[in-house]
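One protein chain omitted, others in place.
Take a look at chain A:
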Amino acid sequence: MSRRVNPICIDDFMNRQLTERTDILECAWHKRQQEDGGHSEDEETKHRDGHARGDLEEEEYLAPPAPRVKTFSIGDDWKTRERSPNEFEHISRWRALTVYLSWVTLIMFAYVREFLRNWGLETSHIKIELGKQKHFVPLFNDFEAVYQRNCYVRVRDVFERPIGSTPGAKVSLLDRYTEDGGWTFKFPGTQTEVINVGSYNYLGFAQNKGPCADAASTKINDEGLATCSTVHENGRSISQARLEALVAKFLGVNDAICFSMGFATNSMNAPCLVDKHSLIISDQYNHASLILGCRLSGASTKVFKHNDMKSLEKILRDAIAYGNPKTYRPYKKILIIVEGIYSMEGSISNLPGIIELKKKYGAYLYLDEAHSIGAMGRSGRGVVEYWGCDPNDVDILMGTFTKSFGSAGGYIAGSKKVIDHLRVASPTGYYSSPMSPPIAEQIYKSMSIIMGFDGTNDGEARIERLARNSRYFRLRLKQLGYIVYGSNDSPVVPVLIYYPTMCGFYGRQMLARGIGVVVVSFPATDMTEARVRFCVSAAHTKEQLDTVLNAMKEVGRETWCSSFSSHKQLYEKMKIEW
């Protein structure tokens, strides 16, 4: 029981958080620990280090996701580091009420301005319809348009910033200014270099030189830029076939298939797997592409609370017991769709728990590793490796190459049977073009580097840097008093600022300090949960992260966003080492 004795009082809080926010399996693990007194630390470390499979497997995926907050210093041996739980610190309802008030004010002003514009009291910059088309039914007339015109446009300068260089650790933004309140931008032609904490460049493969760029460029000589044909009509190039074999090997499964766009990988392939007699159980925060996939498939869809195994189990039980309410027949199959790392929450899905439930109830699992592939796990094999699960337990492993691999496209990997079916049935095979050869080559090369095939330890070093960077950055932010969602291991770092009006402020203030951040608000998040999102990269140096942290400290002082967290004191005296 020694492991549960914690020198920091945070343990108690974490335990509570755990029972509230996470799941039965973690609690099950707790019980198990109490029963058998726990196997020794060494044994467990061995399991994880040696990637032991087979009879150790069960132990392995029951491995403790629990409050492994023995130490918050990252200076310890990185390899035996503990997994951190997801945290979602909530503000009081009164604070939430003030956020709603801020929305009400915003919308009120929106309508006032809309009124003024309609009566010609304010110069209107709204794009209007061509004169000859003005009798057509207007294209936009709903609330969304009012929101766009009056709220989004006012802070438009913090979104869609065009870049003029590689989106690496630093990026050059095209300077632009507006003379009409965000409706149009003018480009004087200059550029400003800022620290880039907005791009999904987790492993730092967004590079314009080095082995990947060279390989991609050489590939153009061999196979050209495009095949100008669909996959089934002789369009599947050798480079794509080679890549598919490598992806399967990388993930440790039988087969893989690649597509030229990550979004379409989800939206077009989910319909091949389920039909109207099936049920999709989808996580609350699943990405839009998955939601579109669910919609296109025609299957019934149920949503479970984010990462909440109790909610998932209840839905599973009820779905099997009660069947399809529309037809009163049992569902033919049930597909659980979850993500590895949730891009807006920064939380890591509880894969062992989900696999357990999936096995118990005979459901199938679709895991979207868009953000986690490359970024998680000791050798970059995603959350499956992070949790020490067996990749063959996940029926469909999906991921994209846009993020960690610095390229474009997506893959689906799994058993040969599943992939064969997708190859034949997926509409993208018949109707869309395959990957462009240089793009495939960039992935091939970067994946080989991650796997260490280039004979260096570059890949390993990148993964380690990323892990250190994310942990350091997250803990420092918490120390500043910010509320940060998600697990300390995740490179996606959402910092909550709650007020939608704060988005513009943060975006501009950070830019003034030479940092490019992503700010998001409704509709990408809940109405009360506007946030600044950082994506930590292996390319960032500690100094760059410190610059960002200092800027956050300064901006936090000007607003009151860095005083939201009620757990600040827990981190205050913590020694955080890179």
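As a working rule, a residue touches a chain if its C-beta (ideal position, glycine included) is under 8 Å from a C-beta of that chain, and two chains touch if they have at least 3 such contacts; residues count from 1.
In this section, contacts and distances are computed from a predicted model.
The complex appears with one chain absent; UniProt names that chain "Serine palmitoyltransferase 1" among the candidates "26S proteasome complex subunit SEM1", "Vacuolar fusion protein MON1 homolog", "Ras-related protein Rab-31" or "Serine palmitoyltransferase 1". Only one residue from A:Asn86, A:Asn150 or A:Ser199 touches the chain missing from this view: A:Ser199. Residue A:Thr227 is the one among A:Asn86, A:Asn150, A:Thr227 or A:Ser448 that touches the chain missing from this view. The chain omitted from view is touched by exactly one of A:Ile354, A:Leu367, A:Ala408 or A:Met510, namely A:Ala408. Only one residue from A:Lys333, A:Arg513 or A:Lys542 touches the chain missing from this view: A:Lys333. When the whole complex is considered, the residue among A:Gln207, A:Ser379 or A:Asn392 that touches the unshown chain is A:Gln207.
Seen across the whole complex, the unshown chain contacts chain A at 93, 97, 135-139, 141, 159-168, 171, 173-174, 196, 198-201, 205-209, 212-213, 216-217, 220-229, 232-238, 241, 260-261, 263-264, 267-268, 272-273, 292, 295-296, 317-318, 320-322, 325, 330-335, 361-364, 395-396, 401-403, 405-408, 417-418, 420-424, 427-433, 438-439, 442, 516, 518.
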